[in-house]
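Take this structure, written in structure tokens, and hold onto it; I'll ask about it next.
Note that one protein chain of the assembly has been removed; the remaining protein chains are unaltered in position.
Up next is chain A:
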Amino acid sequence: MVQWTDFERATIQSVFEKMDYDDVGPAALSRCLVVYPWTQRYFGNFGNLYNAAAIQGNPMVAAHGKTVLHGLDRAVKNMDDIKATYAELSVLHSEKLHVDPDNFRLLADCLTIVVAARMGAAFTADVQGAFQKFLAVVVSSLGKQYH
């Protein structure tokens, strides 16, 4: 089981409490689709992803970005058993969506960058460490049921 310090627990709660999901979700997903364009393979039916402007203005990307970010809520509320919390979602991503689990890491990196931009100096090295550790556990749990 993952060990969390008091600082890490408090940091994760605080970062997500203060987060504007409607802003961060779309920003993180659209950034991922721009910075790692091969991730667009999963969104063939999203319409115009032709360039960065199109991606950032695409309403389906924005909606899906919010969905994905809210998907993290469960982990934020169940930090002591993220693996079990995401078992079903892991099966979904593997069996139904056929998403290469490396993509979870790519999206996590983009989310880190977006949160860093929003929080500015408040995104200290220690906060970054806690946030990245949290995302690493989420990423690992989402890949756990792949076989």
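Rule of thumb we're sticking to: a residue touches a chain if its C-beta (ideal position, glycine included) is under 8 Å from a C-beta of that chain, and two chains touch if they have at least 3 such contacts; residues count from 1.
We adopt the following convention: contacts and distances are computed from a predicted model.
A chain of this complex does not appear here, and its UniProt-recorded name among "Ribosomal protein S5 domain 2-type protein", "Dynein light chain Tctex-type 3", "C1GALT1-specific chaperone 1" or "Hemoglobin subunit alpha-1-like" is "Hemoglobin subunit alpha-1-like". The chain that is not drawn here is touched, among residues A:Q40, A:Q56, A:T85 or A:S140, by A:Q56. When the whole complex is considered, the residue among A:D22, A:E88 or A:D126 that touches the unshown chain is A:D126.
Only one of A:V35, A:M60, A:A84 or A:L97 touches the chain withheld from this view, namely A:V35. By the touch definition given at the top, chain A reaches the unshown chain through residues 30-31, 34-35, 52, 55-56, 109, 112-114, 116-121, 123, 125-126, 128-129, 132.
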